[in-house]
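Pasting a structure below so you can have a look.
Note that one protein chain of the assembly has been removed; the remaining protein chains are unaltered in position.
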Amino acid sequence: MKNKKDYSIIIGGAAGQGSRKAGLIIAKLFNNLGYNVFISEDYQSLIKGGHNFSIVRISESQHFSTREKADFLLALDANTIDKHEKYLEEKGCVVFNKDKIKREKGVGIASDTITKELGGLPIMSNTALIAGFSKAMGIEWKVLEDALKKELTKGIEKNLEIAKRAYEETKTVLILERIKANPDPLLTGNEAIALGAVKAGLDIYYAYPMTPATSILHYLAEHEKDFNIITSQLENEIAVINSAIGSAFAGKRSMVGTSGGGFALMTEGISLAAQAETPVLIINSQRSGPATGVPTYSSQADLLFTLNSGHGDFVRFIAAPGDANESCYWSGKLLNLAWKYQTPAILLVDKELSESTFEFDEKVLKEIKKEKASLWSGKGEYMRYADAKNGISPMAFPGNKAVVKGTSYEHDIKGLSVEDSESIILMQEKRLRKFKEMALEVDSLEAVKVYGNKKSKKAIIAWGSTKGVALEVAIKLGLKFIQPLVLQPFPKKQFEKALKGVDKLVLVECSALGQMAKLLNCNGIKVDKEILKYDMRPFTVEELEKKLKNI
Amino acid sequence: MKNKKDYSIIIGGAAGQGSRKAGLIIAKLFNNLGYNVFISEDYQSLIKGGHNFSIVRISESQHFSTREKADFLLALDANTIDKHEKYLEEKGCVVFNKDKIKREKGVGIASDTITKELGGLPIMSNTALIAGFSKAMGIEWKVLEDALKKELTKGIEKNLEIAKRAYEETKTVLILERIKANPDPLLTGNEAIALGAVKAGLDIYYAYPMTPATSILHYLAEHEKDFNIITSQLENEIAVINSAIGSAFAGKRSMVGTSGGGFALMTEGISLAAQAETPVLIINSQRSGPATGVPTYSSQADLLFTLNSGHGDFVRFIAAPGDANESCYWSGKLLNLAWKYQTPAILLVDKELSESTFEFDEKVLKEIKKEKASLWSGKGEYMRYADAKNGISPMAFPGNKAVVKGTSYEHDIKGLSVEDSESIILMQEKRLRKFKEMALEVDSLEAVKVYGNKKSKKAIIAWGSTKGVALEVAIKLGLKFIQPLVLQPFPKKQFEKALKGVDKLVLVECSALGQMAKLLNCNGIKVDKEILKYDMRPFTVEELEKKLKNI
Amino acid sequence: MENLETTSINTWCPGCGNFGILQAVKLAINDLISKGTPKENIVIVSDIGCNSKIVDYLNINSFYSLHGRSIVTAMGIKMANPELKILVFLGDGAALDEGISHLIHAAKRNSDINVIMHNNRLFALTTGQFTAVSPKGLKGKSTPEGSIEEPINPLELMLAANSSFIARAYSAKIEHLKNLIIEAVNHKGFSFIEVMQPCVTFFNTVQFYNEKVYEAVNPELDSREKALALIKEWNYNGEGKIPVGILFKKDRTCFEEESNKHLVKDKKPEIEKCLQTHL
Partner (left out) sequence: MENLETTSINTWCPGCGNFGILQAVKLAINDLISKGTPKENIVIVSDIGCNSKIVDYLNINSFYSLHGRSIVTAMGIKMANPELKILVFLGDGAALDEGISHLIHAAKRNSDINVIMHNNRLFALTTGQFTAVSPKGLKGKSTPEGSIEEPINPLELMLAANSSFIARAYSAKIEHLKNLIIEAVNHKGFSFIEVMQPCVTFFNTVQFYNEKVYEAVNPELDSREKALALIKEWNYNGEGKIPVGILFKKDRTCFEEESNKHLVKDKKPEIEKCLQTHL
């Protein structure tokens, strides 16, 4: 296993120094050389200063997880070395800005000097570092040049001049060879979510900025014209959810995105969507809580809140993807399901998934299309809440020759308010039938995935961004790995199948209370052991391996 | 059993006609005659017109439930007879306003005529009806006169004159005899909640009106001076919860009250209270949902939402009383526990409990006192979040010679924001230790009650307002009845004890999805059968008896 | 006349000001339809409160929203389909207490919806508590000794929030209100109509308004100063005459139109093109 190529590169600096961008360029370089690539971002809640870093993992096999140890350290400031040198592999190498950092070992690049001498802007010093780093890794100039041309939008000439000089001044330390041919697009979880929804017919995205969901808004706003959609930032999350419901009532596919506190403010609206039977897709990207918590760090502790969000008796669709492919697929799928079943649907992700960068398989997009919802035939008097056998009353929209009455009140089939026993029972039972159909739908989807040693009696369960590390360690240790993808309606049958032959079930989760264990318990599945991490950082491969070794 | 005295009286009329007040006077009359009394209210979401009715149950044994059948029907309008005559017992009797209603059978009272002739206000016609009804039931004039004097604040003389005439003009149908001596105070669930909190040291009540929690606000506002407290209506529920947290931070015991949609808006604040470790008591009185639903009708469908309210990893205290005594006790207890453990606490009730009228045992008040919270010793530098062994850091308040720093962020012991791994773990573990203590505290309380035939292998489980009817039917059918009172932290040990010897467990709940069954499942308790009612009305004794007969 | 009746039973108290508003709305809708607006392009959105029951009494497209959220729901509808004409009905409690953030922001961004605030100066459906426009000293059930807060002037607030159409009406002046509604609908942009609406049960102001309300004309409709002078005539306590009519009107670009203008009909999203930048 360890013989396969597998390197971890940490790129660090102060906020505002551009370490994230540098990490992305380096990742793309290796992606172009055929490596599998994954980037995890660690940044603080501040705009300048402090310490940010990206961990870029490049490897022959695909891994969506990080290692504790680093093979290379690219330091934009001295702090980066202080913080990360202790994690450097014995044979590891530090590449650093030697104008800022005094040290012997490693590859020093006079990036500030070069930049100054050639009359570049201070930020271009990063270009010099990237170029020096590339040379140290034995990357051909041509590959580097192409990458820089693509990634740098401003001052290309000057940047290339600086890169060239740094490239020439640096010595090659080792040669990382080209592996396979075609690079894959690199997408963050949030970008993948955006694309999936767009592919499934998204019309309008409403949001109020909140880390780690904000980049969905930014990305969609940037591509508003490409995607032919509207993005709209409103005054608060309550406006966001209710406007989205309004737009859906008028026939447009709408989506919203937020995190814990903002999601809390949306819960009344989620209950409205259930009662009015108005489709809406909510992206809930978890960050550390309770309350403001550690707002730029990750967590999986909003699971139970999300599963039970909104007052009253109703069922939502909730899915929790574990990488960019699944994020794309499930955001598209949930938008379609929301419309098919006229219901709120929630895509539950987390900071580590939203903001990490993954290789993306374009085939996923082919699996998503805008699926038709059940629409009114146009015959007879329109009844918004017609007592359909399967509980799904065909939709019509204002403007379409029907009187369409949506409502937050309990109602008759027309949509008029009711208070009497019989009418209430009628509508409750219509919804109950719909919830049954929703459960059947889940049975027909790949709601639970099984990986690793399918014959192992020991299985680990992990969800969301924890999938990546769990998968890797499970394979290493010969364990079964079960990943729940649909969390509501609960895929009982698929779970039973997945659990066949398992006699020890271990949950791996980034939370303090083991929330997935509670969901499983509720459904009659006993979790035997919980491996929890609650410092708001993802598990590393080494960390998890150690914990799972002797189970 | 049926030999004991047990009568059900329905008093109905249009909204604005005063049927509720009439019901209360009649209940008090019988309370004075030594009967046990219970009143359930059924009213619509409108201010005038429509149909409201009270069911007054008077009986030798205590019952907090209603029967489907009525012995007496007091009709303020014709509609009341149309709607309820079919439920009249064979020997039942209708007492009615014969100026408005033409009919042969029953006791007609010319209440409008009498009122007009004596120059009374139209509303005084009710006094005539009550008087006539009392006469029909054989109640002595003196008893009636005393009751009217107490209950009617305006125009006593005129009212008595009218009452006298109606009393004289009516014939006695049967004589309901005096039973025991001392009447008990009659309290609604909401009034009991208010008193319990006041007894435990309530300082400030914040609210935004929302049925069925509104009457807590009204009651406390009415008695602001008596109770020496502040009541304050703010601009919305978000203001309410955050102001309450502010007041608690400054050392005052605060409470808020709301229902489903308003509670949803408070969930972000609940998470704040958990992170900042600020005590706050939230009364969540359930009504029919989702969304606006049937706003003046009852439901038990917000259980799961309440149990999981707020993002992030934390534990709340949640208790669900089943009558006025328990409401009073638990609102006091929870306020004390909120302060002892510096945590949000939620009293989960429902419309049927909040607005029904119960006999109240004054002894309950004696069991409640303002319990001391853990306060700073005044020595050394004050650290708001000191790393206490039991997780409970002593409190200090601004104004007290300490620098007190409360926060929504993850923090160090001083209360300053942190983002690093070690600091986060320290504080998470401090809270985890506190949650353990909270669980131990629950073990020491009467968190689960057992009634009925304790040897029966069949047990029913019911909570909140459903307690009354479940208890009555359980006794009738010789079943065991288990009532969970504390729902979080879950009283596992007490449940295990309660379930000893039980081989069939049946849930009785007013919801469509059987929410308590899910909570029990989560804790390894399997519910074998669910008897659910989701027309937003409480179970009647007959109804439940039929459903439970053949289990 | 279009038949706008539904099967719902009207449950407002006899004498309630809401009846006048309902009547005016029916007339206005009929007028709009007769002048060419297709009935199916009209959508009414309501909040929660006595006033909001109006959607149950009109057989026309409607959405019965949450308390305080009718304005944003309406905005979402308009955003999705700018062809629609939107009337929003809500109470003073909804507009100025629970939902005030939406009122101000909708005015600010000039959302092309028409907001009709039934101002009975209290929460009626919850049996009578003070709102942001209740007179100081109002004895509601939550303030038995009288509320301690001064009212705000919602029209002044609307002017400060940049509302492009501001009017006041009185529920007893049905024809007048009808015309205001039509004007509001024809105004491109955010319209705010405050309707003084007596709640005969909890705060009977019929006589008060009958005495104080007069029809005013702002000679320079787009003058903020003139508008403000009219708006400040009455202070929502006892003092001053109460002008009704259009008090301010000034056109500017609309939110939903601006938000929609880059959309190209039937254009497929260009995802592949976008993916190129991710290589």
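Letters A, B and C name the chains as they come in the text, with residue numbers starting at 1 for each one.
By our rule, a residue touches a chain if its C-beta (ideal position, glycine included) is under 8 Å from a C-beta of that chain, and two chains touch if they have at least 3 such contacts.
All values reported here derive from a predicted model rather than from experimental measurement.
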Considering all chains of the complex, which shown ones does the missing chain contact? A, B, C
Thinking of the whole complex, not just what is shown, which of B:E235, B:D302 or B:E326 touches the missing chain? B:E235
Residue of B:S19, B:N190 or B:S408 in touch with the missing chain, whole complex considered: B:S408
Out of A:K21, A:K150, A:R178 or A:H218, point to the residue that touches the absent chain in the complete complex. A:H218
Quick one: which of C:N114, C:N153, C:N179 or C:N218 touches the chain that's been left out? C:N153
May I ask you to list the residues on chain B that touch the chain which is not drawn? 28, 31-32, 150, 183-187, 191, 195, 198-199, 203-204, 206, 223-230, 232, 234-236, 238-239, 242-252, 254, 268-269, 272, 276, 360, 362, 365, 397-409, 414-417
Missing-partner contacts on chain C, residue numbers: 97, 100-101, 104-105, 108-110, 132, 148-150, 152-153, 156-157, 159-162, 252-253, 255, 258-259
Residue-wise, where is chain A in contact with the chain that is not depicted? 16, 44-50, 207-211, 214, 217-218, 221-222, 224, 231, 233, 235-236, 261, 291-292, 295
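Criterion: only the chains that are shown with their structure count from here on.
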Which integer distance in Å separates the CA centroid of chain A from that of chain C? 41
Report the inter-chain centroid distance for chain B and chain C in whole angstrom, where each centroid is the mean of the CA atoms. 37
As a quick test, compute the distance in whole Å between the mean CA positions of chain A and chain B. 44
Please list all residues of chain C that touch 2 or more other chains. 48, 64, 66
By the touch rule stated above, which residues of chain B touch at least two different other chains? 44-45, 261, 291-292, 295
